[in-house]
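Missing here: one protein chain of the complex. Every other protein chain is in place.
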Amino acid sequence: MDNSFFSRFAPKDSKFFPVLKQLADVMSDASDLLAGSLQCSDLEERKVFYQKIKDKERLGDDISHHIFDELSDSFVTPFDREDIHMLADYLDDVIDRINSCAKRIATYNPKGISNDSIELGKIVSKDTECIGKAMDEIVAMRKNAMQLKARCKELHDLENKADDIYDMAIIRLFQEEKDGIEIVKNKDILNELEKATDAAERVGKILKTMIVKYA
Amino acid sequence: MDNSFFSRFAPKDSKFFPVLKQLADVMSDASDLLAGSLQCSDLEERKVFYQKIKDKERLGDDISHHIFDELSDSFVTPFDREDIHMLADYLDDVIDRINSCAKRIATYNPKGISNDSIELGKIVSKDTECIGKAMDEIVAMRKNAMQLKARCKELHDLENKADDIYDMAIIRLFQEEKDGIEIVKNKDILNELEKATDAAERVGKILKTMIVKYA
Partner (left out) sequence: MDNSFFSRFAPKDSKFFPVLKQLADVMSDASDLLAGSLQCSDLEERKVFYQKIKDKERLGDDISHHIFDELSDSFVTPFDREDIHMLADYLDDVIDRINSCAKRIATYNPKGISNDSIELGKIVSKDTECIGKAMDEIVAMRKNAMQLKARCKELHDLENKADDIYDMAIIRLFQEEKDGIEIVKNKDILNELEKATDAAERVGKILKTMIVKYA
């Protein structure tokens, strides 16, 4: 069965691909900043990182709205308009989660940040790298179907790994930290980091759905 | 390209519009009650507000189910049945969130409620007012496309504003409150208020998707 719609219009409407890639780049920048934020213990520095990530988050919003406006004006796109819309939304969610992590670090201002949190931050960076590659590959979804499936798998595996790190981190936190308020702060930061990897996995899930539909 | 489906069947199936509007009215009543709940410090009064909001929440559920049943029995609707279903679900989510806020106030019974929480409650009221207007405007989605886009933008901006208030509120809470249990209580209430504004923004997002599809 030839899905002629996709192959026929892909060249014509390739304008969405660079914009999705741009959104993935913003996400990648945000995750680099998050890694920096996790490494510092000074409140002012934490605030600066948060402000920079917040700027990225607003930029991500602008790009999403741009995609939305373009979609309204386009009669044909490589995929169903709703799918591009949803994909952009999900990419945006990852950026939102990264923003939430940095926000909590800056607004809670915990005394210390555990190595476990830093490890989770590294997984978020790997997630965004993987998503960036996937956004290159969807340009030719049918041709790259195998690779894209592997990206989805990678995002899924990274989430599982993040889960395990998170578990150990929580056990350690409740065993080692005796200050209730510090427990609350660190638990929430760990939680948000783990949710960032969940959001990245969801990008994988929508990609899978699109492969089912178009490839 | 004329989307004749929508214009052809709109008059015939306009019965869904008043019911969606009704759901938006329930949401608006719930947000008024929430504003009241945030202003009082007496446990018994808080419980009364929660009970009243809970009644609204169940009423919202009933209306959603009514929409669902009608959808099953209708062969044609102004939009795809799934879209009306999802829109009703998202409206219902906002009511659920408002209910969660009131629930936490009544079940946690914190010593005091901060001005920040009251401010967030006011944003929720603005959200529900905006959604109410949008539910009037979707009756003629193509004609009102510009206004509806402005509503989506407003819901998005309100969410951003709520975000900023929430940030400051959390910073203040951790700096000023020394009782760990009160921190936990107030943090959760603030969190739920912020999530109510998120849910309202999601209504804007589904509206945007529908504009992409039908207008």
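Just so it is clear, A and B label the chains in written order, and each chain counts residues from 1 on its own.
FYI, a residue touches a chain if its C-beta (ideal position, glycine included) is under 8 Å from a C-beta of that chain, and two chains touch if they have at least 3 such contacts.
Bear in mind that the values here come from a model prediction, so they are computed numbers and not experimental data.
Asker: Which residue, A:V19, A:C40 or A:I170, contacts the hidden chain when the whole complex is considered?
Answerer: A:I170
Asker: Can you work out which residue in B:K56, B:K103, B:H156 or B:K195 touches the chain that's missing from view?
Answerer: Missing-chain contact among the listed residues: B:K103.
Asker: Which one, B:D25, B:E45 or B:D89, makes contact with the chain that was left out?
Answerer: That would be B:D89, which touches the missing chain.
Asker: Just to verify: which one of B:V19, B:L59 or B:V184 makes contact with the chain not shown?
Answerer: From the options B:V19, B:L59 or B:V184, the contact with the absent chain belongs to B:V184.
Asker: Touching the absent chain: which residues on subunit A qualify?
Answerer: Subunit A touches the chain not shown through residues 1, 156, 167, 170-171, 174, 180, 183-184, 187, 205, 208-209, 211-213, 215.
Asker: With the missing chain put back, which residues of subunit B would touch it? List them for me.
Answerer: 61, 68, 71-72, 75, 81-82, 85-86, 89, 103, 107-109, 180-181, 184-185
The criterion applied here is as follows: only the chains that are shown with their structure count from here on.
Asker: From the C-alpha centre of subunit A to that of subunit B, how far is it in Å?
Answerer: Result: the chain centres lie 26 Å from each other.
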